[in-house]
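Structure below; questions to follow.
The complex appears here without one of its protein chains, the remainder shown in place.
For chain A:
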C-alpha cells in the first residue's frame, strides 16, 4: 500500500515514503502511550490486517485487510479548545478495494484510488429539482445560478487506475518511485515497472524464472525503490541475498550492480537453515545509505557500500531457534515479518509473537520489547516493557517461551515519517501509540 498525498496505491506489501528527520536520544527509554485502538469484534480471515502505512506527511494512516477493505485514518488538527486531544487519529474513509473471494486466486491486480472530500454541494439547478427529477421546461419562469452550499463532509474513494494482467504469481510487494511517475510490482519470479498513468502496459525489469522450472532454487520475496535515486532499486530473495540494480545499465536488470549476502555459519546449520534465512522484508533507510532486511530470527542493517556482510545484526527472538521443528509443523516458520525505520534512521522496529514487537536503538544498542494487547491497553495507558524468559528461573513479570501465543503475531507495523507515533497491526486490531513525552 502506498500513500501519496491523497492517493493510495493498493496491491500488496507495504512500502514507506521518505519523510523528514528528527533527533532522538536515549530513545529506548521513552514511554509509549496508546492513542487509538481499533478493535474488531469478529475475527474471520477477511478481517486480518495485511498492511499499514503512513502517508508522506504522517497526516494520514491507512490499513488494509485480507478482505480487500481499506480504512484511512486522519489526524485531527490541533485545537485550542481541546488541547488534550491534540493530534488524535480518527477514521476518515473506508472503502472496498479488492473483492476477497473473486480476487483471491488472481491476486495480481494493483489499483490506484483517489480519496476526495466533498463538503459542498450545488443547489438551485434550473432543469431539475432538488430531488433530481427533471422539471418540465414549460414550468420554468426564471433562471438562477446554482450556488454551492455547505454540507456534511463526505469522503469518497474512487478507483482511478487498475493495473492488471501482468503477473502470473501472487504479488508480494509494490513500491512507488521517488519520481512519482512510476512504480514497480513484484511477484515470486518477476518485477514489472509501470507508469502511473498507463494501465495496459508494463515493462518487465527482472525475471528469474528458469527455462526449466525444475531448476528453480530461489524466488523474489520483496523489492523497493531507492528513496532518492529513481534509477535504483533492490530486491531480496528466499536464499537470503539482496541484489541492487540500476535501471540505467540495461532494460532487463537480471545482472545486479551489487550483491549482498552473508555467508552461512556452518556450525548453525539445521534442517531449517534455508527457511530461516529467507528474507521477508527489505527497506531502505530514509537517508538511502542503508538497507534493512528481516529474516525469521533477525533484523540486519546493511551498508550499501559493503556487500560481504551486514553492518549490524539484531536478534529478534533467538529463543525460537530451539523450537524450529514445532514452528515448522504449525507453519509459523513461514510467517513474513516486516520491519520499519523511524524518521531519523536511528531506531528500527519489527514484530514478533504473542503480540510482542521489538525496537532496537542503533546508537545505544539497547532494545525493548513491548506488547500490543487489549488486556494491557487502556486509553492513555503506558506500555510496560516485556521480557521473555529463556531458561532458568522465571522472574515475576517474565513470560516463558512455552507460554507464548504463536497465533498472535505482529507482522505489520508503521512509523510516522518524523514523529514518534507508531501503528501496530495485531491480527485484526490496530493500535496507534505515541511517545508520551511528545504528547506532554
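In the analysis below, a contact is a pair of C-beta atoms (placed from the backbone, for glycine too) under 8 Å apart; a residue touches a chain by one contact, two chains touch by 3 or more; residues count from 1.
We adopt the following convention: contacts and distances are computed from a predicted model.
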> If you look up the hidden chain in UniProt, what protein name do you find among "U4/U6 small nuclear ribonucleoprotein Prp4", "Mitotic spindle assembly checkpoint protein MAD2A", "Cytosolic 5'-nucleotidase 1A-like" or "Immediate early response gene 5 protein"?
Replying inline: "Immediate early response gene 5 protein"
>> Considering the complete complex, identify which of A:162, A:216 or A:437 is in touch with the unshown chain.
In response: A:216
>> Touching the hidden chain in the complete assembly: which of A:322, A:363 or A:403 does that?
In response: A:322
> Residues on chain A that touch the omitted chain in the whole complex?
Replying inline: 104-105, 107, 168-170, 188-189, 212-219, 221, 238, 266-275, 278, 321-322, 324-326, 328-329, 331, 334
